[in-house]
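This report refers to the structure that appears directly beneath it.
Here the complex is missing a single protein chain, while all its other protein chains stay put.
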Amino acid sequence: MQRNRFLGDILSTLFDRSSTISNIDDRRDIFELCRALLSEEGEVSGQKLAATVLSRYRALAPEEKPAFFIFLNDELDIDAKALVKLSVQYSVDPTPATFKALSASAEPKRQELLRRLNQPMGATTDIVAMRVDLLRIVKEHPDLARTDSDFVHLFRSWFNRGFLVLKAINWDTPARILDKIVAYEAVHQINDLDDLRRRLYPPDRRCFAFFHPAMPDEPLIFVEVALTQTIPGSVTKLLSEGRTPLEAEDAKIAVFYSISNCQKGLTQISVGNLLIKQVVAELSLAFPQLENFVTLSPIPGLNKWLATQTKDIEHGHIASAILDQSAAPQDIRAMAARYLLLAKRDNGMPVDPVTRFHLGNGAEVYDIHANADTSANGLAQSSGAMVNYLYDLSLTERNHAGFALNSIVAAAKPARVLSTATLSLKPKEITS
Amino acid sequence: MQRNRFLGDILSTLFDRSSTISNIDDRRDIFELCRALLSEEGEVSGQKLAATVLSRYRALAPEEKPAFFIFLNDELDIDAKALVKLSVQYSVDPTPATFKALSASAEPKRQELLRRLNQPMGATTDIVAMRVDLLRIVKEHPDLARTDSDFVHLFRSWFNRGFLVLKAINWDTPARILDKIVAYEAVHQINDLDDLRRRLYPPDRRCFAFFHPAMPDEPLIFVEVALTQTIPGSVTKLLSEGRTPLEAEDAKIAVFYSISNCQKGLTQISVGNLLIKQVVAELSLAFPQLENFVTLSPIPGLNKWLATQTKDIEHGHIASAILDQSAAPQDIRAMAARYLLLAKRDNGMPVDPVTRFHLGNGAEVYDIHANADTSANGLAQSSGAMVNYLYDLSLTERNHAGFALNSIVAAAKPARVLSTATLSLKPKEITS
Amino acid sequence: MQRNRFLGDILSTLFDRSSTISNIDDRRDIFELCRALLSEEGEVSGQKLAATVLSRYRALAPEEKPAFFIFLNDELDIDAKALVKLSVQYSVDPTPATFKALSASAEPKRQELLRRLNQPMGATTDIVAMRVDLLRIVKEHPDLARTDSDFVHLFRSWFNRGFLVLKAINWDTPARILDKIVAYEAVHQINDLDDLRRRLYPPDRRCFAFFHPAMPDEPLIFVEVALTQTIPGSVTKLLSEGRTPLEAEDAKIAVFYSISNCQKGLTQISVGNLLIKQVVAELSLAFPQLENFVTLSPIPGLNKWLATQTKDIEHGHIASAILDQSAAPQDIRAMAARYLLLAKRDNGMPVDPVTRFHLGNGAEVYDIHANADTSANGLAQSSGAMVNYLYDLSLTERNHAGFALNSIVAAAKPARVLSTATLSLKPKEITS
Partner (left out) sequence: MQRNRFLGDILSTLFDRSSTISNIDDRRDIFELCRALLSEEGEVSGQKLAATVLSRYRALAPEEKPAFFIFLNDELDIDAKALVKLSVQYSVDPTPATFKALSASAEPKRQELLRRLNQPMGATTDIVAMRVDLLRIVKEHPDLARTDSDFVHLFRSWFNRGFLVLKAINWDTPARILDKIVAYEAVHQINDLDDLRRRLYPPDRRCFAFFHPAMPDEPLIFVEVALTQTIPGSVTKLLSEGRTPLEAEDAKIAVFYSISNCQKGLTQISVGNLLIKQVVAELSLAFPQLENFVTLSPIPGLNKWLATQTKDIEHGHIASAILDQSAAPQDIRAMAARYLLLAKRDNGMPVDPVTRFHLGNGAEVYDIHANADTSANGLAQSSGAMVNYLYDLSLTERNHAGFALNSIVAAAKPARVLSTATLSLKPKEITS
């Protein structure tokens, strides 16, 4: 316990680091500075040089940034010819010396540049922000995807799961962090701190986030949890203002009703899977009486799919009715179930991205609700329907394997029954 | 300030992580488990699988460990043929897709294995310990150097300087950490905590260490500092029991008299350079009156070199006299100066490893003292001589460049004068 | 630094104390329980008994509370006869034994009761809340002022200045504490957290509060500070939304524009004096370039006093004009200066309570501004006028002594000039 306090101490110091001041008198341009950072000079004055490069980068106008990434991409690329030679040599005689040369040759110099940039206080945040720019620029300069894959590679080491820190977010959290939660909530909008209070303050609400030691002000991803007595069918009700909160000790269900990735710069460095598992573990420990862990999730692709079904013989009339907002709740649920369980991409995987995420984590489709998200966004994307995914830790491994290897969509009885339910509006009846 | 406290909080949680329990019922052997961790199963149950592998590894007998590393080295190596094909393809047509495939193919699977192993609480410490084994085993299995270079590569990202945390070590530090300082002191032995008190407690002593957030109980490297009024010429005196301590505010000189690397497993991941610079920065800030930052360093190779000089026309008799402990202090100093400034390896670099370290950091040889370390070890390695290296931050860059590019050994006047001083024992006089 | 962390640790534990559970099965009424707490039973089971009394007290209906205080006041009073006897005895023969008996006899048993009540976690907060009730009830039961003076006596020891902790309140403070700041702001209302952000977030704003270790969630008093370049004449402008904030390093003046006592239960335990001094000390250290420390204070009694002046020969017409909102700013300033410098109570002290507070702290009246607080409240109490009190730490002692001993109102030139300025509306001119 106190050991951790020392750890805390350790970390506090991280940002007391006599903040490296960039050298504003250095007249070299950013490319020269990068070359210097990679040279002998970088060995001994790396921290100052890195601070100078980062400050120079922050001062670039948007239209100047592509040139920086093109520099990384081209000048700091691998030497393919050398690599060919070394890999041939290695395939013949795999000595350690060849291996070492081969490894060095296979890694573009821009990776070492990024590692050397990551020395001054706050540099990690800067480098993650750099990738936000890159992800924008790569759309017009597709070749830069090479550089992007180096960012991803490096971030996978830096943000290795073992370095992430789970942290409860609540009303004892500094306002500075709460501001970030307000800003980053991606699923059910939060207007301001007083609105956030409703999500964090009541005894039956929890929120957890992952942080990285080098970015202590920046949550990476967070999940909002409601503790309830039954599996809920409506997020509108879950978040209603007038409701009477439950004592946490009386809860039977933990509902993950919102998961938000915060760092666009960490796209592809997925940690949502681990977050849910650790939160399940934390909550199980704190509230052993909890029986089920479910989500209450949006179905972002439902309406888009329904629009493709309006000419379909079996589904056409129902799909149109749903899109016209004239369908019965039961039909919405049934069609949503068909969508989730049966609509597949060419590779056999479900069309819905949220489904892919949770089933990839080993969850199963549990139940579907109509009129569950009556916000403008909820109606627009899924005609108000939402879905519960169930996390049964004793099954996640099997579910995941079935999904990953054979594209099997695990579903519990309620969802299975819905997906095979007779639709109330029969095509015939309507045409007649 | 309080922001840092939240950071502290973040880190505290790191080790509260509901400690992942390895699965003791898993009957698979460690190789099977590693393969599973790299497979789909590892995606979803990685933390548990990793804990199981690590616990299985810890239970291996010493003679079983080589097989584990051979498995990493051979089964989890790169596919050289694929790499040849892809690098040829890339040299012709450097598309992002090819680059991505090439990068993936150039990275041995053992790297991904290590990243996946690094998930449970304490895993980083385990993996660093793994390399301690590897460094021992590689001596008999030189091929394993391939695997070792992957450890180095990964550790360079994990222990990126930007993630290291400087921490003052003093009498308010938990005893658990102080025990480590006692154990790891490599230069001037510390017997126990009460001995350590003499190094930490007086107002004119400081100690700083680097830590990594994922190994909060383990200093990586530490430096002991004495605050003095003049540049000291004897560590024996510096550490003597009876001395009257100085008030820190009255000090003019900061003396780095001992630098110890703590983690054998982090060999080649050098951070001593950064440590010295950050400590100089911290001390300058806290005590603006400080005028000089010097080391009081051992000269580990002196006697060995003297032994090679006993037949030398110019140095022979002096060298013998020193080794016989019959030389005058001035001659010891002069010979040590010649050794430090002039004795070179084939590549033009100084013979002495400590010289190479400090000059590589941009320091210069400042002065040399006889009878400075009269411990058994001090007499054996350098006939009691020690050297001050001077860190003048306005010169480090220039010094480093001269040293790195042209092997120039920067030396201040006292050292230069000594190196050219006439030796008192002239060869002739003696032979006559 | 780290020593403080251990202190932090110490305090953290304060509230981890396995929260004492009151004994809900104890059938005795609150009076019986108090007697038990004072008896032998209280010696050994004090913590549980105290928790039971406090929980019983919290459950009392408002109309039941007077009886509790009457019990304290009468049954737990001093034994006056015994005290007479002992004081006579002491005046004759002042032995330690008599002194001890006398001291014991002069202290009502209710003081010991309160000390014994203060054992379970959170008890201090409960006892402070108890006094809030008492201050209400004493109005109808004036005899209870005896009991109240025991609360005051005890609180003076418990909240001894040496135990108070100064704490910066900013955007890194937990939201729970910020909520309290919003609720307790007494001078210039804050609507919600997003409104508070304007007071805390900009770089030229500071806020400091005193806390007591046993009530960590409860600020006792706080002061809001604006850093400016000139002495400001309008709080409306100071708090305006559109303004461009200053860098703290560029400020010349620190303005204390709002001081709020938070704990009604600590009435008479004044710490505002110390708060201002410590904040001046903190700010001087952090920003050595600061030249002046002033307040921008309300003049709560101005309009009330003007109303008493409407028949006055010299002031009548001006006073009426001000109250009619038809006076020139300069006349408002002049009359406010006369009020602050010259309007006295029977005991020679200034009529205005805020003046008494700041002059009691050793400040001086510096300058007065019209149209400075144009809020409804500002217009109603002082026709929009506000005043700067100046804290010149080299003069506070002398000012305080002059004020305390001879009722001298220290005033700087601007205020003195205003107080003797010719009023623009001459009585004659108007009547003619």
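Here the chain labels run A, B and C in written order, and each chain numbers its own residues starting at 1.
In this section, contacts are C-beta pairs under 8 Å (C-beta built on N, C-alpha and C of every residue); 3 or more make two chains touch, one makes a residue touch a chain.
Computed from a prediction, not measured in an experiment: that's the story for all the values here.
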Identified contact with the non-displayed chain, of C:66, C:174, C:233 or C:298: C:174
Contact residue for the chain not shown (choose from B:67, B:97, B:193 or B:380): B:193
From A:173, A:388 or A:419, residue that would touch the chain that is not displayed: A:173
Residues belonging to chain C that touch the chain removed from view: 2-18, 40-41, 43-47, 77-78, 80-81, 83-84, 87-88, 90-91, 94-96, 99-100, 102-103, 106-107, 115, 118-120, 123-124, 142-146, 148-150, 153-154, 156-158, 160-163, 165-167, 173-174, 176-177, 211, 213-214, 216-217, 273-274, 277-278, 281-282, 285, 360-362, 396-397, 400-401, 404-405
Touch residues of chain B, complete complex, unshown partner: 2, 5, 8-9, 171-176, 178-179, 192-194, 197
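Going forward, only the chains that are shown with their structure count from here on.
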Chain whose Cα mean lies nearest the overall Cα mean: A
Furthest chain, CA centroid comparison against chain C: B
Multi-chain contact residues (two or more partners), chain C: 2, 5, 172-173
